[in-house]
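A protein chain is absent from this complex, but the other protein chains hold their places.
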Amino acid sequence: MISQIRRMAVTAATTYLALTAFGVSAQPVKVGIVGPFSGPYSHYGSLFKNGAEAYIASQGGKLAGKEIELIYRDTGGPNPGQTKTLVQELIVKDKVDYLGGFVFTPNALAVAPLIQQSKTPTVIFNAATSAITDKSEFFLRTSYTLWQVTVPIAQWAAKNNIKKVVTAVTDYGPGIDAETAWKSEFTKQGGTTVESIRMPIATTDFAPFVQRIKASGAQAVYTFLPGGPPNLGFVKAYNENGLAKSGIQFLGTAETDEFDLQKFGDAALGLTTAFHYSAAHDSPENRTFIEALKKRDPNAIANYASVGAWDGMYVIHKMIEATGGQKDGQKALTAGRELQWESPRGPVRIDPKTRHIVQNVYLRNVERVGGVLVNKEVQSFGPQTDYGLDK
Amino acid sequence: MQLLANVLIDGLAYGMVLFIIAVGLSVTLGLMRFVNLAHGAFAMIGGYVAALLTREAQWSFWIALPVAIAATAATGALLEAFVLRHLYRRTELEQVLFTIGLSFFLIAGTNALAGPQVQLIVLPPLLAQSVDLGFRTLPAQRLFVIGTGLIVAAVAAWTVTRTRFGVWLRAAVDHPDTAATLGIPIRTVQCASFAAGAALAGLGGVLGAELMPLEPYYALKYLVLVLVVVAVGGMGSLPGSLLAAVTLGIVETASKYLASDWGSLFFFLAMAVLLAWRPNGLLQR
Partner (left out) sequence: MILLVIGLLAWWALPDQLGLVTRIAITALFVLSLDLVVGIAGLATLGHAALFGVGAYAAGIFALHLHVDPLLGLMVAIAAGSLLALASGAFLLRYHGFTFLMLTVAVAQIVASLAQKARDWTGGDDGLSGFTMGPLLGLFEFDLEGKTAALYALVVLAAGLYVSRRVVDSPFGLAVRGIHENRARMAALGTPVVRRLLAMYTLAGALAGAAGGLSAQTNAIVGLDSLSFALSAEALVMLILGGAGRLHGALIGTVVFTLLHHTAASINPYHWLFIIGAALMAVVLLPPQKAWAWLRSRRGAKA
């Protein structure tokens, strides 16, 4: 009896020593988070940080029993050269196991050869151009693509007797995706896109474009702009120049983002958008998410960028679980592609072929609930895939 | 016809904002030959003070505006008196380096104090409403900008041509050494002009907040536009700056209406043509 206990004790001690000698439990899993932390888009950096760290905290500070080390690197704006250097350093010097983040398409494209060669699974928290995941099999995405959110709203518009629409998008990858997706689906549904306006990415004064929209004779305007100052400027111009009054309906996607939503005031009431995440989504997972965010920082905002980071960390969590914390890119990737779970946004899964997230897209209207402006989900379009890659 | 009216109105508003901000830089460059690349920061400071006062402290816009202008003027005066005046004798490149460093510092400071989001100035109902001119609806704020620009131009012109200070200013710009020997208090003129320029930049920052959103990088982002107006208008020439600002503002707006996917090409093309034709400023020979 005593010898049995002694044997167990010896086995336990030896196992423990063996494990610590190899540093299995002591070695943290390193995740590099790449995004803008300075400059006009630096709010994305904070949103990523809040979402990612809140997720880890909600899991008790460790993922799959492993310590996590998050290494943040600032890309500034769209700066592919600098991003490549930073990621190269993260992979070669810091030896990260996973990468996350990425707001701008050129930055994501620049690192494709690096992650492919080093087999580093990379989860995109935001960049929304469909073609990115094609560039390397190690890209996974937990954000959205323009095709994914545009197709349903084009179908909805056609069904609701809107026949003539003008598109106004920012002239860059995701914007052009949005325009192409809209034109393709809307025409399929029998509608006409009377004019396609492209706005330079550096635009701050949207009045001229809004005037052109007015002059186009359309019943509605479908728009896409990157989050931050351009969003704010466009929606304000829409209101101040009397577009709503002249009966041109606003159809958007990310423009009523929670980050700036309160700034619009009553002018935003009634704006219609189709998107994959609303902070007002009524589910226990969403409540957990928002609580975890507020615990870290009472001013933290729950929006598509922070939920992109939250779900991104979930994917990384599962990949760590599947590989036992060891660095094995191929194994992690195989596990990552099969994932299916209930995210704060609704039920989601990763499409094994495109490695992009398949999720519900909702139709929302901006309403005032409890004194605060929210994106109220009016209808769910059901799970949508990335139509841009399904061709 | 509608299009022409739109271009003129929006272009004029945009041009006025550029003019108000550029006036100070033009005078500083012409008067002190001091390359102040931190000028954009003054516009930013003015805008931020107004934004914080109207939003956080809930002051009325009509009180916040003069306070913001005064605050920027004070900042400019202090900066000039204690730091910048020592750099007047340094080379242009050193002035560039210092003022860029100062801009970086101010950008970082703004970011640390107020965060990276765009700051909105709460407009009073008078300005926030939309005015229906019959052929077009536009925010009242834009008409306010155009009006203010014209007033600033008028006041500046009157100051320069009819007051004693104006005489001192013109003398100091044209012949600094002679002016000094004649007993004109050059230091006072320099400090006062610098402060006035900063104040106007602050005003421009507040007025232009709709067109040029206030965020920490504002200080450097719009600097190029202001430099362009000063160059085309001619250093030290107020009417030149006005003409340049309005012309370029209209060109930029027209290109947004007619050829938006060409970006700012026409703005810079127009600028290059005007500058090549009149290298010393639009109204100078």
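Letters A and B mark the chains in the order given here, with residues in each chain numbered from 1 onward.
FYI, contacts are C-beta pairs under 8 Å (C-beta built on N, C-alpha and C of every residue); 3 or more make two chains touch, one makes a residue touch a chain.
Keep in mind the model is a prediction, meaning the values are calculated, not measured.
The chain omitted from view is touched by exactly one of A:201, A:244 or A:358, namely A:201. Across A:28, A:77, A:265 or A:383, the single residue that touches the chain missing here is A:77.
Checked against the hidden chain, the listed residues A:52, A:96 or A:114 yield one contact partner: A:114. Of the listed positions B:2, B:178 or B:280, the one in contact with the omitted chain in the full complex is B:280.
One chain is missing from the display, and on chain A it is touched by residues 37-38, 42, 45, 72-74, 77-82, 84-86, 88-89, 91-93, 105-106, 109-110, 112-114, 117-118, 129, 171-173, 200-201. Although one chain is not drawn, its touching partners on chain B can still be listed: residues 29, 87, 90, 92-94, 96-98, 100-109, 111-112, 220, 224, 227-228, 231-232, 235, 261-265, 267-269, 271-272, 275-276, 279-280.
Everything that follows uses one rule, which is that only the chains that are shown with their structure count from here on.
Averaging C-alpha coordinates per chain places the centre of chain A 38 Å away from that of chain B. Put simply, chain B touches chain A in their complex at residues 2-3, 6-7, 10, 14, 111, 116-118, 120, 130, 132, 136-139, 142, 210-213, 215, 217, 221, 253, 256-257, 260-261, 263-264. Within the complex formed with chain B, the residues of chain A that make contact are 38-40, 42-43, 46, 171, 197-200, 202-205, 207-209, 211-212, 215, 228-229, 232-233, 236, 240-242, 245, 259-260, 263.
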